[in-house]
Each structure stands twice: as C-alpha cells, then as structure tokens.
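One chain of protein is taken out of this complex; the other chains stay put.
Per-chain numbering from 1; labels A and B assigned in written order.
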C-alpha cells in the first residue's frame, strides 16, 4: 500500500531521461508492423521496448520473431537469410529453427544446448502483426485488442505509419486528451469540431485501459458535407500499451438531448473508424500505426483520400509538438508539470501502465505476501 | 582569501567538459538578437546560458522574454501564437500575459496561482535586444554596455552574426588576445597590421571588464588606402559577458611618438568602429553578433562592403580554429595550458567572470560573514 500510494502521489514521475526499465510493460501484445510489411522470404528488423527483433515468415506464412542477435558473435540475424522455415546468420553461417534452436554450425558437428536465440510469441489479428514481449507462457491471444482488418468488406479504410522521436507515453497522453484538437489541430481535425476543449468526456476504467466518450453537438460531417450539422458521438477504447480504437457516429440534431454522456441507442447516419497503435521502439522513439475510414456505404475512395490527407496532416502536427515537448522535458527532467482538469485520461492511463510494470517486477514478493496473508 | 587564492592559482580550470553551472554569470545583460530579428507577431526561440527562451513583442513593440516551456505539459511556447499582448501555447491552449501569469486554461474556469511561466527582463539598446538572465530585481539598465545603433546617422555600419560550436569563453579569449591577428588572420585582418604579436597592450581593469589599448605604427589604412602609413590607436572595452567595443583611430605618422601607451588627444583622420557581442547559447555553442563600420564621413558603402567582407572572412578563420581548439580541449580536459605573456587579458577576464559567478553563488554566506566581521 505505501508503494501504491507513492505511485499515486507522483503520477508524472515518468518525465525523466531513459527510464525504459521502469516503464516497459513486457506482458503485452505490441504491434510490430502491418501484416503486409512482412513479405515471404524477407527479414524485417524491428525494435520494440528497446529490444531489436528479426521477423520473418515460415513457408506456411506464420510469422516468427527472434531477438536480432546471433548467439555466436552477435551479428544481427536480420542481415541473415531465410532458408525454408529457418533463418541462417550470414556472418559465420549458424542456422536457427523457428523455435530459436540452432540446428547447424558449419564445420562443427556438435551443437551445444545453449546454442539458441530468444523467440517471441507472435499473432496476426486485424491487419497487424503483434509480438508478445514478456513471459512466453503468459502470452494470451485473448488480450489482443480487436481491430478491424484493412480488407474487411464492411469498411473502407486507408492506413499509414509515422515515427516520433519521443517517449511513446507522450503520444499516449496526446490520444487520451483530445482537448488538444482545438489548438494543435485547429486547422485540421479541430476545424469541424471546435468544442473539444470545452467538453469534458466520460472516462470508464477497463481491464487494461480506458474508455473515453462524449457528445459534441452542431458538428459538420467533417470532410464530407458542410451544409448540415449533426450530433456527434465519439467513443474510443485506449488499451495497453497504446492501442486507440475510435468510433465516431453522426446522428440527427437533437439526438444527444437528455443523453448527457450516455451512448446513443439507434444506428448512426454515418460511422467513422480510426484504428491506431503506438509502439515504443526505444525510450525516445515510437512508431505510430494508423488506419482511418468509415463503413463502406458511408464513404467513397475520393472522400476517403481527402479524409486521410487531413488525418496525416494532423499527425504531423502532433509529431512536431510532441517531439518539441520531449526536447523540453529532457532538458530538465526534474520540473513538475501543472495538472489541469483535462489530464484525467493521461494520468489514469499512466497509472495503469505503472501498475502493470510494478506487478511484473515483483511477482515473487506478491505471491509470498498473498500466501502470508492467508 | 583562501578561495580567491585558489582561483588565482588555477586561472585555467575552466577547460573542462560542460561546466555551465559553474561558469554562467546570471546577473548580466546578454544579447539575444538584433532588434530587427524580432518582428511583430512572431515568436523567436533563442537559448542563452543553456536556458531556452521564447521572445515576442507586445502591440506597443515592447519585447517579452519567457522561458520556452508551457507550465502545463512542457510544450515550447515558441511554437505558440501571439494574441495581442499575450502568448498562447498551441498544444492545449493555455494563454499567458506579458508578466508570465497564465490567464486562460481552456475548459477550466479556475486558474491556479502556480500557473505561470518565468519572465526575463528585457531592454533594447543600440540595435540589440538584451535579456537579463538572473535575479529580475537586480536587472539594472545602467549595466547595458553602450553600443552604437545601426541607424545612427553619425556612422555607416553593417552587421552580421555567426554561430560557434564552442564554449563562449574561447571566443572571449580570442578577442582579449589580438596577437592572434598576426597568425590566424595573417591574410585578412593581420594583413595591414603585422605587428600585433609584437606589441604588448596596456590593460586597464574596469568595473565589469577590461580596457585594452595600444599604438601600432606604420600602418596602412586597412581596406581603404595603401599609399600612405599612419600611426594607429586601437582601444577596446571588453565587458561581461563578452561585449567587445573597439575604436580604431588613424593619425599622421609620428603622433604616437612619446605617448607610449597613452591615448591620443587630437581628433583622428579616420575612425573605425567594431561592435561585437558573444552570447553563450549552451556550454558548447555561442552566437557571435558583430557590426563594423566607420564615421559616416570616413567611408562609403562600397568601401564598407569591402571591409565587411574581410571581417567576415576573418571571423570564419576564428570559427575554424576555435571549434578545432574546443575539440582538442574536450578530448582531455585534465591537460594544463602553457601560459605565455599574451594571456594576461584572457586570464584576467576569466577571473572577473569567476568572481561574478562566485558572488552569485554565495550571497547569503557573504552577507553573514560581513555581518559577523562587524
């Protein structure tokens, strides 16, 4: 309890330099890439929570994720070669099976038991390749967040990605406090919906994240029609480590009346989808994956392309302000931020991450404590 | 006294890595920019003694200098927007009055007293915008060095600036020992005056700096005429933190006879002015501001342009040797330099800076000691 109290007292103690050890949640599914980025026969080098990975596909298409370091003399396996289901290091020729075991050392008949590289669990869901960075025994497919596949016939989506030179938590903060739309994005995303900074959302705690919901009234339908206004219901789940699944639904004016922060019950006139994932690559680098679109019937390709262009412009606005913010933070990590009423989302989510990190750090002590308590 | 003795025993203990805390004089006016660099409606990001500033102008033209960090989530204010006399952070929209107080937090009616950013005193004098980096209560306009404005009708001047990847004190050293003109600038500034390394100047201690004076004989009039020689009187004040105000006066041959190092009494045939300011941006970056020219009657624009070209070529020579020197110093900060008879100026000025730094560091103890002594 004292430890917990300490964490709550310092919700912003994460603004320091290179605190990766403290802040990485290991037991989580991280988006490594769009599934289509990993082609047969190719090896992708990707870093997640400061751990370099070599990704490739077996002949049946299953993705394999190895640590990107040959156990012999530490050449990166991502500079190796896929040979059927195996991966060969192209410095001195050691070959590894998909489970990470070394199965060939050229010129040496005996292969020691220790000749192996770490293999990480993988799964493909939605259109993302997810990697579990923690204890392989705990890798639970049920924990993969439910994103829509790019080729889902019910939707029309377009995807992209962008790298940030910043702590991924600053991007999480950004996505958990959409009041910034009115300022950082006043000419892009905020254009059709200027009230973001004036409406306090409802925030619901989920098992591994938060649900954030609000009504905005008198909205024009964004990138599509400007000749009418609607009531707009915005709801997203934000899940560990930084998965953002947003649904924006437009209704006839007056629908929100009397609903306060409760969700609508009828089907919307128009339903927009935004699927995003923030992946920490290192303590100061993150990759931001995003898809945007709507129900297939609601949008055509030309409208989608226009919407996507606005979205990408906005993400570059985020990148500029967040990278600048990171520089300021790193210049003096001892400074304390000023909390405002809009920081509830970021603060609660950082606490969820901190609790998961703490739980992973002390499984033995906790079990012992639980045993003693009985 | 033992402390003072220690400083004198180690006049060169400043060659270490990143000693900014020890070596920054805070209670001083620093040149932030040429006044014309800061335009209405714009925000300039500038760093002085490793502190980032956001500079803008109020509607009446008065310059405002804030720390470049919003108190909310540390976005840089220099990426904000000027709104009348105020500055708005363009991440989440907090607005600040010219005194640094936050006067608007979007979506939050109550503004806590702690919502404020640091404001630095500013003044415009000559053609420079000066910022006082220390205790605002101690900011004394009388301490601003008296430089000539670029639009002073009595003079014809041209200005520029150059950044050095070096400790600003190496540039100060350079300006305080002009013997280097004979070698570093043998083909530029040293061309018309090869005796710099042979004439020891007179050095006079000022309240916050040094005055350096010398006669040089048989000089050609630099960039103007080479068909006659003159006696040349060179005098400059070098003031904290690195303000260099040089007057070079040409006289008929023989004027210097019997004057030793005493100044001339008659009006010169020709009077050249060089106004320069060295501003430390970080421990290893400095900005060098300079204007060069002469009395309006002494020079025309074509001659000034020729003179300015030589000056800029020479400053690039300084930049090359000083940046190279910095690299060598940083490679092994424990090495001791060899003092020569020309180092009196640099050594004395470093001592002045060290004394000011020390005085700022221990005001309370000194006052207590003074009280006890009575």
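The working rule: a contact is a pair of C-beta atoms (placed from the backbone, for glycine too) under 8 Å apart; a residue touches a chain by one contact, two chains touch by 3 or more.
Computed from a predicted structure; not experimentally measured.
Student: Which is it among A:65, A:115 or A:256 that touches the chain not included here?
Tutor: Among A:65, A:115 or A:256, only A:115 touches the chain that is not shown.
Student: For the chain not shown, which residue from A:75, A:203, A:259 or A:285 touches it across the whole complex?
Tutor: Among A:75, A:203, A:259 or A:285, only A:75 touches the chain that is not shown.
Student: With the missing chain put back, which residues of chain B would touch it? List them for me.
Tutor: On the side of chain B, residues 15, 173, 177, 179-180, 182-184, 186, 197-200, 320-321, 324-325, 327-329, 331, 335, 337-338, 340-343 touch the unshown chain.
Student: For chain A, which residues touch the unseen chain?
Tutor: Listed in rising order, the touching residues are 52, 68-69, 71-76, 79, 88-94, 105-108, 112, 114-115.
In the analysis below, only the chains that are shown with their structure count from here on.
Student: If you average the Cα atoms of chain A and of chain B to get two centres, how far apart are those centres in Å?
Tutor: 48
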